[in-house]
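Excluded from the complex is one protein chain; the other protein chains are retained at their positions.
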Amino acid sequence: MVKIDAKGTYYRDLNRKVREAVEKGEKEIVLENVNGQYYIGDGLRGNVSITIEGVPGNDLAAFMDGPTVRIKSNAQDNIGNTMNSGKVVIEGHAGDVLGYGMRGGKLHIRGNVGYRVGIHMKGDKKQGPTIIVGGTAGDFFGEYMAGGLLVLLGLDGDGPIVGDYLGTGMHGGTIFVRGEVDKEMCGAEVGVMEPDEDDLKVLREALSDYCADLGLKLEDVMSKGFKKLVPVSARPYGNLYAY
Amino acid sequence: MFRSLAPPEYLATIDRVKCIRCKRCIQNCGWGVYSWGGDKILIDTFKCVKCLRCYHYCPEEAIEIKDNPTRFKQNAYWGYHNIRNIKRQAETGGIPLTGMGSDLPYTILFDNLLIDACQVTNPSIDPLREPMELRTYLGKKPSSVKIEKGKDGKLKLAEPAPPQIKLEVPIIFSPMSYGSISLNAQKVLATAAKECGIVMNTGEGGLHEDLIPYRKNIIVQVASGRFGVNPEYLNAGVAVEIKIGQGAKPGIGGHLPGEKIPLEVAKTRMIPVGTDALSPAPQHDIYSIEDLRQLIYAIKEATDYKPVSVKIAAVHNVAAIASGIVRAGADIVYLDGFRGGTGAAPSIIRDHLGIPIEHALAAVDDRLRQEGIRNEASIIAAGGIRSSADAAKAIALGADAVAIGTAALITMGCTTCGKCYTGNCSWGITTQRPELTARLDPEVYAERLINLIHAWTHELKEILGALGINSIESLRGNRERLRGVGLDSFTLDILGVKPAGR
Partner (left out) sequence: MNHDYQKDMAGCGLTGLISRKRRRVSGSHIAKSLCLMTDRGNGLGAGYAAYGIYPEFKDFYAFHIMYDEPSVRRTVEEVLKASYHVEKIEEIPTSPVRAIPISPLLVRYFVEPLKEKLVGDVEESDFVVSTVMRVNSEIEGAYIFSSGKNMGAFKGVGNPSDIAEFFRMEEYEGYLWTAHTRFPTNTPGWWGGAHPFTLLDWSIVHNGEISSYGINKRYLEMYGYKLTLLTDTEVAAYLLDLLIRRHGLSIPVACAALASPFWKNIDRMDDGERDALTALRLTYGSALLNGPFSLLFGHSNGLVGINDRIKLRPLVAAVKDDVTYMASEESAIRAICPSPEKVWAPRAGDPVIVGLED
């Protein structure tokens, strides 16, 4: 294990140190006193685990392919942008536009997230991204979603757990929301239904990993019902244009 | 002896091999071009106006309507229309009439304006998935509002707000009276207006009882003829419009001949069958601006203060006139540019009087702002809005909404042949002949008009999205997002628009 003190370190220098450590074959890296450094773990490959103490800056784990990053506090915006594989675990809250265009790997967030989380996620038969949010989410959750799995748990309270325009423009993938979903808040392209046995299996599998990461009990999380959101048409705008 | 020294404009031709003598063309042509000769269809091509009804209804595609190759010699100065009108005048001594808006090649400013789009420094917005608001309210806006906290902690108005007309899209249908168009055509407009959350306008022909179910989507018009006007009528719609003038014929009255006043039209206009319905050139109770004020307030009193719109033609001094109208208490100023359509107008008037809507709109919006009264009235721009792009440009120049007439009629089959004044419209639009109006099934054609409004709605949202704004009020008057191409600096100055590249 190697510790890197990030205090007062400019992001370029910090990220260079991280990359060098990974190249040396380091399997565990702890970044201490991080505050605001951008782009940590960007484009990083391999089987390394990075623990971050402090609040990392925007664009963490963009294009990341393999590593596991654990953030012990809150995190900012644009995490997991177009991420390919690997995992980011956030023990606190996180900001806007998480997992934009993500194609694989996992984002596990214990707290709340901001606006436009999980937008345009994509998946295919081989791989699919997963984002699980323990708290609440802002508007445009799962906008343009084309594939993968989004789960919103709302574990911490009884207020509304999701914002407006949920899944607007969705044309693939699945969203699970723990509790009830107001159809008014959903995009026009979204159908709300009860999960079936197979769905629950998928959910249980995803959540076991999430719970393990964040020290939660699976039974507690599964104790409440879920709603499943899927697109009602793969071509929601087929009639929009005149030919 | 020749029939006319003006050769026919079009040649209606039938491929005799293809023709199966089904006679549908005879039935369909409102102008009586075709007749049955015992063994074949006879053609009187002088009467053809190229409305293309026969063409669409010929099951064998045997019909072709050609521009007559035997025309006057081309002359860059003596245009076809000049020579033709002289010949017609020589034959009749009359004023050549015409329908629709002017088709002469004056500069079209809309086509010299281009709209901005976002790149990098601000993001465009995705209109299909994110909120994009086109809702528009027409009416007087206070310059400020008083809002207080209620006992429940929620905000509430301290003083009531002036009445408004709510539009889901900043597009309305321009006034077209029953008489100038058929009841079925009005029903198409009403049905589409209701479905799209916008409004149609009765024009000055009164309100037929069949339209009463659509009253929440109707503006009733009061014009110089005062046809069909009574307190019930005034209260029948969401607003009342006083028509002063029309872009296609500013300063000119109307004349709907007695032959075109069958029972239903007469009833609606509240005049006897068969009399001429005359709309005087001026409103005879308005000889000055203070008279207009009186009429406006009389109508407000009679309607418990519904919004009042005043429609004027765009003329040279339009800015000052509009300012007077606003100060006289109008809630809406409807500006009709010189390209605006008409059911019937002398072509000499239509083609030579007034100014384009682009100039008029820019001047009026500027003037009202200079005087600090822009909020006192909404502006509707009309007179040649051909597409959602024209609409967007008009709104950016300062309009609250645009009105469309011709574009709506085109969805009903109109080809802008311009012969509306004959009352023979083969498409059943500008006619009262029952066999012709019956063709225009309101339900079927409303669908097409609704499609048009929906399509323009989508296009407007795309434009806003590209501009990076999600609400139409941020485009309204936002001339910073327009640029002129090929316009001289005077014109740019009037439009308040920078040249492209600046």
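Labels for the chains are A and B, by order of writing; each one numbers its residues from 1.
The criterion applied here is as follows: a contact is a pair of C-beta atoms (placed from the backbone, for glycine too) under 8 Å apart; a residue touches a chain by one contact, two chains touch by 3 or more.
Since this is a predicted model, take the numbers as computed values, not measurements.
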(message) Of the residues B:S4, B:T107 or B:N122, I need the one that contacts the missing chain.
(response) B:N122
(message) Looking at the full complex, which residue from A:H93, A:K106 or A:H120 touches the chain that isn't shown here?
(response) A:H93
(request) Considering the whole complex rather than only what is displayed, give the residues of chain B touching the chain that is not shown. (result) 118, 120-123, 125, 130-131, 133, 135, 137, 139, 141-147, 150, 154-157, 161, 164, 369, 372, 374-375, 467-471, 473-481, 493, 496-498, 502
(request) Can you list, in ascending order, the chain A residues touching the missing chain? (result) 11, 35-38, 54-58, 74, 76-77, 93, 95-96, 112, 114-116, 138-140, 163-164, 184
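The rule is short, and it goes like this: only the chains that are shown with their structure count from here on.
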(request) Averaged over CA atoms, how far is the centre of chain A from the centre of chain B? Could you give it in whole Å? (result) 52
(request) Flag every residue of chain A that touches chain B in the complex, lowest number first. (result) 140, 143-144, 165, 168-169, 187, 237, 240, 242
(message) Residue numbers of chain B touching chain A in their complex, please.
(response) 126, 128-131, 455, 458
